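Shown next, in structure tokens, is the structure this report addresses.
Omission of a single protein chain aside, the complex is shown with its protein chains in their original locations.
Chain naming follows the written order as A, B and C, and within any one chain the residues start at number 1.
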């Protein structure tokens, strides 16, 4: 696993096998659970709440054991009302707490949309910084788990378009841990999108690494074309890169990690170095984060581009029913098809 | 006023002065009011409701006189609850009505966001077309009227990103009339965004013209550069074009009119003809409709572009307080500045 | 003047007029007509439903239980993606379906598949959502059943709007809208009841209080004396009923439906019942409730109670039982067979229904998918996967 240069490792001392004591292999779900526990432990202002986060430990078990370990005071169930969850989190943040709330699925975050857009995002600006909103809204996001309607949407565009919100979407257990810790520590409100499909993926996690919001990660080096993705699509891109490599094409993969603020520096430098780019994301493409990345890359790399920047996204349709999911979701083949359109020249310099 | 070739004029017979009988000069507000009245009159399934749309005639008087003229049955006030307004409209649409609801400002549409995204947009697809959603959600949009917080937002990106919704935003009284009639007649749900700033602008309206959803309009012919805009920004672009003309630059202006479905054909042809483009919109730029248009134009016109496509949008900040509005809103100068960056060549073919 | 000052200046909905608002409050005890031992529990306000209706209800309960069991089995066999069972709540499901006339409408949730089926939708069509073949498998207009809704409480508003349209046209449709105890905490619950009351619409709100919202117990949803106590805040009557007593449910829901049809406006009915199984197969209810609690409710099973009652009254015998069981088995077999067959899925369906006319963008996207599938040598028609 590549760890971005600019994440800060806090020295936890080496363990017997030479690895830092804080390193262990775990699932993304476990990494998130660990991040919540560590945050609760290290800051008395942190409280975790939402629907079913207590005794049940969350429908995805991300809050498993927190109530048992830290008590109802620090992790508790609320009435079933998402605007209520986010609205009370706003009030708690006004009064010195750092609420971390869970909304069960993208579609079930929507009842809280007014609170998020009109207050979570704006309170700091409204009060000239006198009242900051150090709160985190965790939302399991995306498809790939065969879920029925309303359980597989990708709604990052709604949040990324809203000024004042930080939007984070990790793709590795390490980033899940480090960025959730960073999100909870942030004085600004963070929409923390957890790709459901990756909950059970595993990787090494060094809990001494503190994530830095706003920095993309080079997930794979490459020289011919740059793939830009986040969340579950990073794995799709890595798979495509692997196949492409076997066909002699060197594919670079950027994991955006933080959607807003966006890391233009890393992305622009990457695309300038290869001259070709494809943006990959699950969400419908129209007016999406993928469109934003595409247009940014176009504008900033125009002189360096050998071909139009392409994007591979979900269709502009409601998310597919379970049995249609494989047709809907971008996969490595679709990414490779897009790469193939990027005006490749043959050995004579003619377009292939 | 330019009327797009593909709007259909229904013959209303000429009047004394040779103009069709149905033509009159009126404000956009009056045109909208007229469209509502004509729709109520011509289709017993049409009902208008919302907050203050009855006796008051709406906070912008768009529903003025409708209750008096057609009775409480056809135009009525509801309790103060936006999710309730949209949610009941969904039920009415399921049961043979064509509800036209008013939500008072963009920010006050947000409580209805779940109903809009999870039901209005999806019901037709969910039921394999068995239950269509012939409803219209009217929202006065945008700034430029010195309104306080929550009264000047532009939220088209939220709707345009949502598959299943049609999003319309007129810039002339004629289109306000024709497109609102078309929206009400549409079997699909339409988010109808009315630029508040243009409510009192005037123009000729021919009520025999039936609008066509999904078609852009060439608002001004030009050969050097294409400006692409909708709603209040069309006027800004026309103003910039006028100034540019006086400086010898021929500027084409496209009024997008329908954000989704998007009229790629008109926009692509336009930009290919000039080789340069700027997209203009009031909303914050990140992951916006302007970004979408920018990326579409980039991708479809790549080989024809002399310079990167630029966009001029609102900042990625909450909408400005009234006294800051003039700094926030895109104006003709800002559009002209953007045009100036488009790699113009001097008479020697060097970049100017 | 004094009057205007002390009371809201404007006439309120027709209902509480003059009458004592306290009549809108539920009784202290839920209505019950058959006790847990199957004996008659007479009630002045609510007559016992006819023997015929009780027999029809019993058939419904037997079929309902069998459908719940079959669906659970289909989940285990991987033929259904998920199933939110109404095991234990079958009396509510069947009563909801039986109290409505043919022209009336039902607005169900994900948990109400049995009520949907009892209204006439075929079990296989009702399961399309849970099988994953599409988001909904029936034409709502055919059986007057709205699509089963997942976003909690949102369907209550659809029910209200539906009733409003019917009233607008002078039709006498009654709408029965279902939700769970947890859903009463959502803003849409509040807005729906309020709109229905203000516009005096024929909507019966039927809350199946099964004590849990996934893992969250009722005590985390409300501090009110009961959920039915919310009704007075909207100016409609609130009633509580034993949710495992189908006779009481038929009586109380039936009265609310009659009242609504007669122009009496909406009502809120809370049924006290219990979800005997986990929230869905994906849930683990041992994490949040004691087995003893579940066991105690098993002893109040709605089927057993009605069976005892009917048998005692001589309205049911072993032969009758046998016949009902066979009928239920036929339904289960048909469901099993339907779900064992793979549907012929067409990828183009992804684009067909999004809008009534396909946009150029959607057409372009479909063509890209079609080309992709052709390149991959997949039959475009799809087929089982």
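By definition in this document, a residue touches a chain if its C-beta (ideal position, glycine included) is under 8 Å from a C-beta of that chain, and two chains touch if they have at least 3 such contacts.
Note that the coordinates shown come from a computational prediction; the quantities given were computed from them, not determined experimentally.
Colleague: When the whole complex is taken into account, which chains on show are touched by the absent chain?
Modeller: A, B, C
Colleague: Have a look at A:33, A:78 or A:232 and name the one touching the chain we're not showing.
Modeller: In the full complex, the listed residue that touches the missing chain is A:78.
Colleague: Considering the complete complex, identify which of C:102, C:223, C:318 or C:376 is in touch with the unshown chain.
Modeller: Hidden-chain contact among the options goes to C:223.
Colleague: Using the definition of touch stated at the top, determine which of A:131, A:210, A:243 or A:269 touches the missing chain.
Modeller: Missing-chain contact among the listed residues: A:131.
Colleague: Out of C:46, C:83, C:138 or C:234, which touches the unshown chain?
Modeller: C:234
Colleague: Determine which one of C:39, C:262, C:296 or C:325 touches the chain that has been left out.
Modeller: Answering carefully, the residue with contact to the hidden chain is C:296.
Colleague: Could I get the residues of chain C that touch the absent chain, sorted low to high?
Modeller: On the side of chain C, residues 1, 4-13, 15-16, 21-22, 24-25, 29-30, 36, 185-191, 194, 197-198, 200, 209, 211, 217-226, 229-236, 242, 265, 272, 293, 296, 300 touch the unshown chain.
Colleague: Tell me which stretches of chain B touch the chain missing from the display.
Modeller: These residues of chain B touch the chain that is not shown: 51-52, 54-57, 59, 77-81, 83-84, 107-108, 110-111, 146-151, 286, 315-318, 320-324, 326-328, 333-334, 337.
Colleague: Which positions on chain A touch the chain that was left off?
Modeller: On the side of chain A, residues 47, 73, 78-79, 81, 83-84, 86-97, 99, 111, 114-115, 118-119, 122-132, 163-164, 166, 186-188, 214, 260-262, 264-265 touch the unshown chain.
Criterion: only the chains that are shown with their structure count from here on.
Colleague: Work out the mean Cα position per chain and let me know which chain is farthest from chain A.
Modeller: C
Colleague: Just the number, please: Cα centre separation of chain A and chain C in whole Å.
Modeller: Comparing mean C-alpha positions, chain C is 37 Å from chain A.
Colleague: When the C-alpha atoms of chain B and chain C are each averaged to a single point, how far apart are the two points in Å?
Modeller: 40
Colleague: Any chance you could list the residues of chain B touching two or more other chains?
Modeller: Counting only residues that touch two or more other chains, chain B contributes 83, 111, 114, 118, 122, 125-126, 163-164, 260, 262.
Colleague: Residues of chain C that contact two or more other chains, please.
Modeller: Where chain C meets two or more other chains at a single residue, that happens at 134-135, 151, 187-188, 349, 354, 359, 361-362.
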